[in-house]
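Before anything else, here's the structure in question.
Here the complex is missing a single protein chain, while all its other protein chains stay put.
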Amino acid sequence: MDFAYSEKVIALQRRLGAFMDEYLYPNEQAVLAELEQGGPWRFSPLIEGFKAKAREAGLWNLFLPDSAYGAGLSNLEYAPLCEMMGRITFAAEVFNCSAPDTGNMEVLARYGSEAQKAQWLVPLLEGRIRSCFAMTEPAVASSDATNIQASIRRDGDEYVIDAHKWFSSGATDPRCKIFILMGKTDPNHPDRHKQQSMILVPLETLGVTVVRPLPVFGFDTLDRVAEVRFEQVRVPAGNMLLGDGRGFEIAQGRLGPGRIHHSMRQIGLAERALELMCRRTQRRVAFGKPIAEQGVTLERIAEARILIEQARLLTLKAAYMMDTVGNKAARAEIAMIKVAAPNMAAKVIDWAIQAHGGAGVTNDVPLAAAYAWARLLRIADGPDEVHRNQIGKLELKKYRPAVQA
Amino acid sequence: MDFAYSEKVIALQRRLGAFMDEYLYPNEQAVLAELEQGGPWRFSPLIEGFKAKAREAGLWNLFLPDSAYGAGLSNLEYAPLCEMMGRITFAAEVFNCSAPDTGNMEVLARYGSEAQKAQWLVPLLEGRIRSCFAMTEPAVASSDATNIQASIRRDGDEYVIDAHKWFSSGATDPRCKIFILMGKTDPNHPDRHKQQSMILVPLETLGVTVVRPLPVFGFDTLDRVAEVRFEQVRVPAGNMLLGDGRGFEIAQGRLGPGRIHHSMRQIGLAERALELMCRRTQRRVAFGKPIAEQGVTLERIAEARILIEQARLLTLKAAYMMDTVGNKAARAEIAMIKVAAPNMAAKVIDWAIQAHGGAGVTNDVPLAAAYAWARLLRIADGPDEVHRNQIGKLELKKYRPAVQA
Amino acid sequence: MDFAYSEKVIALQRRLGAFMDEYLYPNEQAVLAELEQGGPWRFSPLIEGFKAKAREAGLWNLFLPDSAYGAGLSNLEYAPLCEMMGRITFAAEVFNCSAPDTGNMEVLARYGSEAQKAQWLVPLLEGRIRSCFAMTEPAVASSDATNIQASIRRDGDEYVIDAHKWFSSGATDPRCKIFILMGKTDPNHPDRHKQQSMILVPLETLGVTVVRPLPVFGFDTLDRVAEVRFEQVRVPAGNMLLGDGRGFEIAQGRLGPGRIHHSMRQIGLAERALELMCRRTQRRVAFGKPIAEQGVTLERIAEARILIEQARLLTLKAAYMMDTVGNKAARAEIAMIKVAAPNMAAKVIDWAIQAHGGAGVTNDVPLAAAYAWARLLRIADGPDEVHRNQIGKLELKKYRPAVQA
Partner (left out) sequence: MDFAYSEKVIALQRRLGAFMDEYLYPNEQAVLAELEQGGPWRFSPLIEGFKAKAREAGLWNLFLPDSAYGAGLSNLEYAPLCEMMGRITFAAEVFNCSAPDTGNMEVLARYGSEAQKAQWLVPLLEGRIRSCFAMTEPAVASSDATNIQASIRRDGDEYVIDAHKWFSSGATDPRCKIFILMGKTDPNHPDRHKQQSMILVPLETLGVTVVRPLPVFGFDTLDRVAEVRFEQVRVPAGNMLLGDGRGFEIAQGRLGPGRIHHSMRQIGLAERALELMCRRTQRRVAFGKPIAEQGVTLERIAEARILIEQARLLTLKAAYMMDTVGNKAARAEIAMIKVAAPNMAAKVIDWAIQAHGGAGVTNDVPLAAAYAWARLLRIADGPDEVHRNQIGKLELKKYRPAVQA
C-alpha cells in the first residue's frame, strides 16, 4: 500500500500545476463571469481555448486507465492530478476529465461495441462533443435504484424509450450530443438487478426534450444538470450497451471510478478553500489583530488540515484497492470516501466562507459555488444515508452472530 | 415572563395565516419565477399586487412598535407574526415588514426630524418607495465597526460623502430611493464610538453608483444586497440623522429589533423546512418503506423539533426583555438568538434538503434559497464569532475574580 | 405561558440558596470523600446531618405537588428549586427530593392504598427510609418496555416474583427498605400494555438479593444503582399497586415528573459547570494570557450559555404544560427535554472539563462525576433514540398524507 507518487506522476503534477498557474487561476473569475453571463445553455469560449492548449500539452484524458485511449494511469496515479483539478470548479473540463464524460467514456471503452466506440467514444475522447448520463428520476426516490421507472421497450429493430429524468448531468451543455440512459427493459424479471439496461440515446432523436436546466443552490452551470423528457423515443437496437438487463452490471463498473474522482476533486476543493482562508485571515484585522491569530480561526484551520489529510489518505487507500483488488472488493472503501470527502469539503468550505465574512457568500471568491458543489455531492451518486447503510451492513457482517440451533 | 399570545395577537395570526394561505403559498413558485426571470434589478408584479391587498386588509407595518405609524405591537406580540412571515422568503415584503426598510423606518420614526419624516418615512410607511442600509465595506473587516472607512465630511451647508460599501441591503430594488449610510464624520475623535454618524443619501444624488448586485450563494434577489460607490456625493446638512457622531447610538437602537426580527423569521423558515421534510418523507418510499419511517429521518425530525422549540422560546424571552427592560439590558439575549436562530435554521434546512434528495438543492422547493438566507445571517449583522465573543465576555463578568491586593 | 417566578417561589429559592451556601458548597468535597471512602454500600453521615437541618428549615419534600404530603408546588414552581439542587450531585437527597424516592412517593401518594401509604409513604416522607425502583433488566433491551421478563404470579393470597433486574436505583443505600418492581402478571394479555403490573417488595423479603452495586463510569454511588435478583419472592396480595395489569398506567404517571425533575437538575448541573469554567479560566494563564480570553474558550462559554438558556426555557414550557394540560398532552415536550437537557449538560460539562485540564477528570472538581451523571441520563429512563423516535412520530402525524382512495 505505497502512496508515494511515482516519478511519472510527479512530472505530470508539475506540468498540470504549471498549466493551471499559467492559464486557469489568472482567468478563474473571467471564466466564471462568462459562464454566468452566458446563462445555463451556453459554454465558455475561454474554456474552449484552454482545452485546445491542454490537449496540445498532453494534459488530456488523464482519467482513462485504458492506455489505448487515455493516459493509462492507475486510480492511485490519477488521484493527485484529479485532486489538483478539483481546486477550480471548471478545471476538469479543460483537461477532458470532467463528469459525466469521464464515466461515459469509460463505459464506452469497456463495454461499447466497435460501432458505438467509433461513433461516440472517439469524438468524446477528442473533446469535440460532450455527453449526458440520465439515471435519476423526479418521481421516485432514485437512491434506491430499483425504484427507477424509465421504460426501454423492444420493438422490432428498435427500442422505444419513455422516461422522465432529472439531474441528468451534462445535458445543458450546447455540445452535448449523446445520452447514456438507464431504464427497465424487463420490469418483471425476478432478479431485480436484471431488470435494468443502459442504452445510447442521441440528443437529437425525436421525442427527446431537455426541459430546463436545474440550478444547484442558485448556480446554473454546476454539473450542468437538467430535467429531460423522453417520449416515444426510438433508437436502433444496436444502441443497447452490453445487452438487455445488464444495466446494473455496467453501473457497478461505472460508479466506482466516478465516486473516487468526485472524492479526489472534493479534496482539492477543500485544499483550495483552506488556502483562501489562510490568506484572507492573515490580511484582515479585526478587534486589534489579524483574524488568523484569533483562537477560533486557528482551531478551524487546524481541524480543516486534519480533516483534509485524513480524507486524502482514505481516498488514496480506496484508489489503491481499486487498482489491486478491484472495485468490488473495494466497495466499502469507495462508499466511505463517497461519504467522507464531500462532508469534509462542505465543512472546510463553510469555515472558509465564515472567515471571509460577506465576501464568502458572493461569487467574488469561489467558495459559495464550491459549497454548492460539495453539498450536491452529499446527494448525487447516492445520498450519504444509502452509503452509510451499506458500510454499516458490511461492518456488521464481520461479527455476524452464529445461528442458534 | 408570560409568552402566551394575547387575543389581539391570535386574531392577527389568524388573519395573517389566512392571507398567506389565500395568496402567498399558492403563488410562491410563481413569485420566485418572476423574481428569477426578472433578474436582480427588477421586482415582482405579483408581490406588488399582494402588497395592495395586504394594506387593505390592515396587515401592514406590523413591525412598528410606535402606534402613531404602525401596528403598535410589542416585540413579544410581533414575534409570532414575524415568524409566520419568515416561512416564505418574500412574505415580509408583502406586509411592508421587510429589512432593511423596517430598521430604516424605525430609525426615521425615532430619530428623524419632521422634514426627514415627511420626505422619507411617509412614503416608506405607505410602501411607495423602498430603502437601503449601507454600512458594511469590502475593504475592511466590518464585523469590527470601528474599521469602517467611509468619510462624511462637512463642507458649508453640505456633507460630502466618499465611501465604498457593499452588502448594502435593498439597493437593487428598482423602487429604492434612499440610503441610510454609516461613516466617519470625526475619524480622530478620542472616543471611537463618537467617530461615526448616519446620514440620509437619496439614491439619485450625483456620485452614487449602485455598482452591481451581489448574489448570495447564487441567489440574486435575496436581501437585494449590492455594491455601492459614493464619490464626492453632496447632500444637504439637514440629512444628518440625530447629529454628528451619533451613529453608534443609532446603530444600537437599530440593530436590536433588526436582529430579533431576523431570528423570528429564521424560526418560521425552519418550521417550514421541517413541514416540507415531514410531508416529503411520508410520500417517498425507498428500500421498502417510507423515508419518514427510516431511523435516521425520524431522529432528524425529532432533533429539528427540539431545536426549533428551544430557539423560539429564547427568541420570545429576548423579545420580552426588550419590551420590559430595554435593548441594552437584553443585549446578551439578543446576541444569543442572533447566533442560535440562523444556526438552528441552517441545520434544520440542511436536513430537509438531504431528505428531499436532488429536489432539495434545486429551486423546485424553497429549501436551497432558505439555506442561503440562513447561512447569510450567520454573517450579516455581525458574524457568529463576534456575538459569541460578546456573550462570553458578559458571562465571564459574572465571575470576575477579585483583584488580589 | 408565564414563566416568571412567583413570590412564593422566589422566597423558597432564596432560602434554598442560603441553605446550600451555608451547608452544602463548603462541605461538598467532604461529603464526596465520605461517600467514596464509605464504599458503595454506605451513606454519608454529613448528609444525614444536613437532612435534619433541611427538614427543620422546611426545605423538605418540595417536589410533591400534593399539598397533603408535600410542598404543594406545581411543576413550574418546583423547576427553579429542582434546578438549584441539581448543582451538586447529592443535594436533592438532602431535601428529600432525590430519585427514585420522589417517583416512588408520588406513586404511593397517588395510587397507594391506605395501608400501603401508612407502611411506606410515611417513613419515606419523613426521610427515615429510602426506596428502590426496579424496572430495567440485563437480559433484554429494556428501552422497549414490552421486553421485560420479570414474572409476578398470583398464588393464593400472595404474589410470587421471579426477576433479574439491574439499574435498580437506590438499592445500594443502606436505608433502602422497599422496592417498587415492574413485571408481568399476565404475559399473554392481548393488549401488551396490560401485561405488566407494579408491586411493592420489601427489601428484607426472602429471595431478594442485592447482588452488587453498578458503578457508573467508575463512580460507585451515583444514583446508587444495583443488580438485584428476586427468586421465588413471596409478598402479600395487598402489595399490588392499583391492580393487576396497571403497570403501564402507573409508569405513565410516574415517568413524566421523573423526567422533568432530571431535566431541571441537569440544567443546574450545567450552570454549575459553566460557573466553574468561568472561574477557572480567569485564574489560569497560558501562553501569555488568561485561558478565559482565548478565543476558543470564549466561544464555548458563549455556546454553553446559549444552550443552557434554551434548555431551561423548554423545560419550563414542559412543566407549564404538565401543570395546565396534563402529562399526556405534554408528552412530546417531556420527551424533548429528556433528550435536550442531558445532551446539553454533557456537552457543557465536557467543555468545562477541557478548560480545567487534568483537574477536570479527577474528583478534585465535581465535573467528572457530573459528566457521568449527564451521560447516564442519556440512557436511563429511556435512551435518547427511543424518545427521538417518539417525538419524530408525533411530528409526522401533523402532516400525515391523506389516504389515497
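We call the chains A, B and C, going by the order they appear; numbering starts again at 1 in every chain.
One rule holds for everything that comes next: contacts are C-beta pairs under 8 Å (C-beta built on N, C-alpha and C of every residue); 3 or more make two chains touch, one makes a residue touch a chain.
Just so it is clear, the structure is predicted and the values come from calculations on it, not from any experiment.
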Inset, instruction - Among A:128, A:192 or A:279, choose the residue that contacts the chain missing from this document, as touch is defined above. - result: A:279
Inset, instruction - Among C:45, C:58, C:174 or C:215, single out the residue that touches the unshown chain. - result: C:215
Legend entry - Residue numbers in chain C that touch the chain omitted from display: 136, 138, 140-144, 147, 166-167, 214-220, 225, 284-287, 291, 294, 296, 353-354, 357-363, 368-369, 371-372, 375-376, 378-380, 383-386, 389
Legend entry - Absent chain, residues of chain A that touch it: 1-4, 274-275, 278-279, 281-283, 292, 295, 297-306, 309-311, 313-314, 317, 332-333, 336, 339-340, 385, 387-393, 395-396, 398-401
Inset, instruction - Since one chain isn't shown, list which residues of chain B touch it in the complete complex. - result: 294-299
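Note that in this section only the chains that are shown with their structure count from here on.
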Inset, instruction - Indicate, using Cα centroids, the chain positioned nearest the centre of all protein chains shown. - result: B
Legend entry - Farthest chain relative to chain C (centres taken as mean CA coordinates): A
Inset, instruction - Please work out the Cα centroid separation of chain A and chain C, and write it as a whole number of Å. - result: 52
Legend entry - Cα-centroid distance, chain B relative to chain C, in whole angstrom: 42
Legend entry - Inter-centroid spacing, chain B versus chain A (mean Cα positions, whole Å): 37
Inset, instruction - For chain C, jot down the residues that touch at least 2 other chains. - result: 295, 297-299
